[in-house]
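Attaching a single structure in structure tokens format; questions to follow.
Only one protein chain is missing; all other protein chains are in place.
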Amino acid sequence: MPITRRRFLKGSAAAAAAGATTRLHHIPAFAQSGPLRIGVLAAKAGVLAPVGESGLRGVQYATDRINAGGGIAGRKVELIVEEESSPKDTVERFRKLALSDKVDVVTGAISTGVGLALGPAAEEMKTIWLAWDATTQKGVEESMPKPKYSFRSTDNECEAVMASILTARHWKGAFRTVAGINPDYSYGRDNWAAFLAIMKKHGIDVQVVSELWPKLGATDFTSHVAALAQAKPDLIFSCFWAGDTPIFLKQAHAAGLTRGTKLVLTTGGGVHEALKKDFTPEGAILGYNCFYFENPKASALAKEFTRWHQDKYKEWPNYESDHGYFTLAAYKAAVERAAKAAGGKWPSTDQIIAALEGVEAESLSGPRRYREDHIMEATFYQGLTTHKNRHDFVTIDPVEAMTTKQIQKPSGVGLYDWINSWKA
Amino acid sequence: MTTRLLGAAAVAMLLLLPLAGRPYTTTLVLPAFGYGIALLGLNLLFGYTGLLSFGHALFLALGAYTTAVLTTRAGVRHLELLIPAAAVVAAAVAVPVGLLCVRYVKIYFGMLTLAFGMLFYSFLYKFYTLTGGDEGLRVLRPFLMGRSLDQMDAVAFLTGPYYFYALALLAAAVLLMWRIVASPFGLALRSIRENPVKAEALGVDVRRYRFVAFVLAAVFGGGGGVLLVIPTGLADPQLSYWTHSGNLVFMLLLGGFDSFLGPVAGALVFILLQDAVMSVTPYWRFVFGAILAVVVVFVPRGLLGLLAPPPRALV
Partner (left out) sequence: MAAGLQLVFGVQRILNLACGSFYALGAYAGVSAVQWALRLGLPRPLFLLALLAAGVALAALGPLIERLLRTIYDRDESFQLLLTFALVLMLEDVIRFVWGTAPQQLGNVYLAYGQLRVGALTVPTYNLVVIACAAGIALGMGYLLTRTRFGRIVVATAENREMAAAMGIDMSGVYARVFTLGVALGTVGGALVIPATAAMNEMGIEVIVEAFAVVVIGGLGSMRGAFVGALVVGVLKAVAIATWPEGEMLVIYVIVIAVLVLRPAGLFARATA
């Protein structure tokens, strides 16, 4: 259902009910300085659209709760939503938010190209930018070595790292030949390379029998499936995350490929509702990035959010909502911490940035924080698929959780150097 | 007379914008300069020669990536060098592409140019070690008139020196195109558009003229691409996608391909309109599609066409 796009100000939100736990130590005078304006860059078209929408929902949920609890340090939050599209257009939208709408902070952005362009733009506009995604190696290393205003999400390779560790743990010795089918762009390439590196590190001698690179968002894999069937791999690795995931599984299943071949789907959990039991086998490693909707150890917050999401959108939430939610929760925590430190005044941008570094906040999936180098720390959830649930799509059981301390390279280290340094 | 007044008013507004207007609006208008230059080229091809290219964005992308490669990999930062370099690259690509495409007319031409634009898009995606793939290539701030302005605050740079420099380049491009169009070459092009058979009979080598027009259009496209990409700071494959070419044609139509300054006007109006509409509705594509439809059906000569009298038949 269309989400009102522009100004989004909710006084007392419906979602507020279960008690927002904000402790306000602040001088009410802040409320008179008007609402806090938060710019949102959410993708609305193309293959990114479902993910962008998901992130936006997380942000809106956070905003509802924050405002119900009195706002951030007494000031209500007002959202100004713009569209994330091509890098050029998105940079222009960012400028509009910063210069024309004079927002206090911008949250959003998922695509790698946009992420790369927004980094310098944020520095130029001197506006804090909290990204939802788009954290490639290049983005972190090359263009923004010491960012001041940009705060990034978790590394794109985390999912592959965790899936690879799980692969080694569950299946070491049980497979020899592998095939990769990954989208043909940086994300696909980086994840596949990480997988191979980790297999090597674990001493698993793999033989790559097929490497396929369909276009991101392709809708037909008949030829790919045929190529895979001919190559007969023991294991298939794929970091598909969009609508291509169920299509591939469907067509693979129709060709008999899902029987007897081990599957590693690092990010398929993002479209989990589309992974119907009809064609998704049990026993596959499936990753849900940072949010798994049926985590038995979920917090009350997570459970409430999941319920809210299902009621409102008739869909189960995915990880991007959590990324979106966290950016707001982190901002709130940082601002309030800085405000306290600043005594009676509203904190400056520099003070907020200082407070953001190392800030910890509760996200929908558990505690998260921003490292001092502006990269997120979070918990990732993956597991083996099962059909034993009350849905028509697969879920995972048991749910394995790993934090970024285990699967994300620390600051200042290259990915492969870090992998090589592991004690096997 | 009204056109002159309006024109003068527009120029005055453009000159005063950075001083009197909001910084955001000033930065918003910057791409219009790049588009304006590129569209002058497209208009040469369509308005004057009658060939509608649906792949013009290819040359914009070429200009953009040339700038990116030169500023980041070759250390060339002078804008005075970047623009000619982009022009040369665009021309170099236009030669083989043009030779192939001008064999055809109308629809074939449109489809072929679309295909080439998409080919470059795929190339940019595929050869990522060279082009950065989906992540694109960074574009560093150029030196203007030999001076490095790296230390300058970005907004100040964009609304100050860069704005006026780009505006000056646009003016230069307009003058250059004016000379081309008024020359015998330009007249020959128009005769080809009106009646290719007759032109051929009169001794005009139709195909050669079309080819030259194509290359010239490419050169302008490349130059426009340079200006387009500097405010963004990144050259990415989306620049070459066919819908970007479609937008170029849209701008051209909006401004009016019949008039000389139509393209420039079209670029400005499109940018401002897009900003306004995007702020109002998430379904802005629908609105834009509707606007385009209205323009095609009811106002085919574009906005400037509304102002100017219909062109006299070619004598």
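By letter and in written order, the chains are A and B; residue numbering begins at 1 in each of them.
Rule of thumb we're sticking to: a contact is a pair of C-beta atoms (placed from the backbone, for glycine too) under 8 Å apart; a residue touches a chain by one contact, two chains touch by 3 or more.
What you are looking at is a predicted structure, and each value in this text was computed from that prediction instead of being measured.
Only one of A:I247, A:V264 or A:I407 touches the chain withheld from this view, namely A:I247. Among A:K215, A:R371 or A:H387, only A:K215 touches the chain that is left out of the view.
Between the chain not shown and the residues B:L17, B:L39 or B:L52, the one that touches is B:L52.
If you put the missing chain back, the residues of subunit B touching it would be 46, 50, 52, 54, 100, 103-108, 110-112, 114-116, 118-119, 122-123, 125-126, 242-243, 246, 249-250, 253, 283-286, 288-293, 296-297, 300.
The omitted chain makes contact with subunit A at the following residues, 1-2, 44-47, 49-50, 52-53, 184, 210-215, 217, 219-220, 222-224, 226-227, 229-230, 242-243, 246-247, 250-251, 253-256, 271, 274, 276, 278-279, 315, 392.
The definition used in the following text is that only the chains that are shown with their structure count from here on.
Subunit A and subunit B have centres, each the mean of its CA atoms, that are 37 Å apart. For subunit B in complex with subunit A, the residues that touch the partner chain are 22-25, 27-28, 31, 125-126, 128, 132-136, 138, 153-155, 228-229, 231-234, 236-239, 275, 278-282, 285.
Listed in rising order, the residues of subunit A touching subunit B in the complex are 2-3, 5-6, 44-45, 82-83, 86-88, 91-93, 95-96, 99-100, 111-113, 116-117, 120-121, 124-125, 136, 138-139, 142-143, 184-186, 189, 216.
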